[in-house]
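Got a structure here, written out as C-alpha cells. Questions coming.
Selected chains only, in their assembly positions.
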Amino acid sequence: MKYGELKWTEVEAIDKRKVVLLPIAALEQHGHHMPMLTDTFIATKIAQRAEAAMKDDVLLMPTFWVGSSNHHLAFPGTISLDNSVYTRVLKQILHCLIAAGFHRIFLLNGHGGNVVPADQAIYEVALEREDLTDLWLVMSSYWTLAGSAMTDLPVMETRALTHACEYETSMVLALRPELVDMAKARGPQATFFSDYFVPDASRPSRVHSPRLFHRVSKTGAFGSPELASPEKGAALLQTIADEVVAFLKEFAQWPPLEPG
Amino acid sequence: MKYGELKWTEVEAIDKRKVVLLPIAALEQHGHHMPMLTDTFIATKIAQRAEAAMKDDVLLMPTFWVGSSNHHLAFPGTISLDNSVYTRVLKQILHCLIAAGFHRIFLLNGHGGNVVPADQAIYEVALEREDLTDLWLVMSSYWTLAGSAMTDLPVMETRALTHACEYETSMVLALRPELVDMAKARGPQATFFSDYFVPDASRPSRVHSPRLFHRVSKTGAFGSPELASPEKGAALLQTIADEVVAFLKEFAQWPPLEPG
C-alpha cells in the first residue's frame, strides 16, 4: 500500500501492526558521470519492489529525498541538511506515525551520510516514547542489510559499495541509463596510507574520521565505476529487494523485547 | 530541466540565471474522501507542466512533500514538521542552491500551513545573504498566484479554494480519480459567527487566529467537495499552470532592486 494514497479514515481503521516503510536518500553529487538523485533513484526502486511484494503488510511512504550530505557541499549542486536538522525532521515524521498508532517502522537508507543522524533520530524517539513497549524503530542501509548477498554476486568485480562506484553506477544504468555518462566514469585509485582508516569505505576502518569528499576524490566518485553495467545493476536491485523483503517478513512478526 | 538529474559538473557549468523551481506541499488529511498526498499531487503536477513549458529556463526540483501541518494532527495519518523545523529545512535547501550559484529561486506552494514558515525562511535567508544584490527568493501559493484566474473560471461554483473543497477535489479527480471517494465528499456548511474571522478561508479575515482543524470540521474537509468534477479539475490545472508559466517568464527577467 502507498501510505500517502490513503485517506485519514483509512489510516484510522487500518491494522497498526503493518510495517511503515520510509525510504531515506539524498540529492548530492555522484561524480562526473552520475545524476545527483542517484541515491534517491536506487532507494526508491528497492522500496517500491518491496512494497509490491508485500502489498498487504507494508505501507510505503514517499522517499525523503534530502539527505545529510554536508561533506559533499564543495561540489556544487548538492542539497543537504545539517545532521541536527535532519535528525529533527526524521524524529517529527516518526512521532507523527507513532501518534497515528503505528509501532513497526523501517527506515530504508540509501545514503551513507544519513546513518549517524538517522541512528540518533530513532534513539531519541525510542527514549521519548519509552512508554510504548511494543515500539520497533529500525533503520538499515541497503548495503548493510543486503551486505554479503550483494558482494557475493559473481558478476561484481569490486568488493564493496562505496560512492558513485561499480555498484551504484550499475544500478542507475539499470534504472535511468540516459542519465549516466560512462565516458566520464572515473574514481580515484585508492592510495591510502593506513590500515586504520580507509576513506573510501572499501574496507572497514578501525578508527572513525570525517572525510570531506573533495579531500579524497577529485571527481566525487569512488570505486571503479568504469566496471559498471546495466546487467550488474539489474542483478543488484533484484538481490537487494529480495533481502529487504526477507527482512520485512521477519520484522512484521517481531515480538516486544523481553529483558533476560 | 530536472535539477536532480543533472551531474554536479553540469550544475557548475550551467547559466545561473535560470529559475530554480521548488514545489512545496504536504502529506496531511484531506477529509473523508481524498488521499493524504492531495497537495503533493497538485503542486507536483503544476510544477511539472511549468517545467515542460520552459525546459531551458527552469530547473525543477523534487517536491518537498512534508509540510507544516500540525493543525491537522488530530486526524491520524498526517505527517508534519513544526514550523521552526520546516523553516530550517527550507533555509538549508536555499543556502545550498545559493552556494551553488543560483540566485533566482521560486517556491511554488501547495499547502496553506506552509505560508508562514516559508515566508520566514526566505526572509531569514535574504538577511543572511544580504551581500548578494541580485538574489531573488520568491514564494507563492498557487491559489494566490493564479487567484482570480481560478475563481473566475465559469465552471467553478464556489468562490474560493479552501481545503479538500470543490477546487482541490476537482484537481485530484482529474489526476488520480481512483483515490477519491465522492460518496464521502462532505465538508461542513460554514456557519461562522463573525465578519472578522472566517475559519474556512472562503473570504479574507480581518484578524488572524489559528484554527485547529478538528475544531472547525468534523470530516476534515471544507468548501463543497460534492460539487467537484474531473472537468473542473482539468480546467483548473490548465489555468494555474498557465499563470505559473506567465509569472516564471517575467521572473526570469527581473533585475536587481534599486532603491528609490
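Per-chain residue numbering starts at 1, and chain names A and B are given in the order in which the chains are listed.
In the analysis below, a residue touches a chain if its C-beta (ideal position, glycine included) is under 8 Å from a C-beta of that chain, and two chains touch if they have at least 3 such contacts.
Keep in mind the model is a prediction, meaning the values are calculated, not measured.
In this structure file the homo-oligomer totals 6 copies of one chain sequence, with 2 depicted.
The rule is short, and it goes like this: only the chains that are shown with their structure count from here on.
Rotation angle relating subunit A to subunit B: 180°, from a CA superposition, given to the nearest 5.
One finds 28 Å separating the Cα centroids of subunit A and subunit B. Listed in rising order, the residues of subunit B touching subunit A in the complex are 3-12, 27, 29-37, 40, 61-62, 64-66, 73, 75-82, 85, 88-89, 92-93, 96-97, 99-101, 176, 179, 181, 184, 220.
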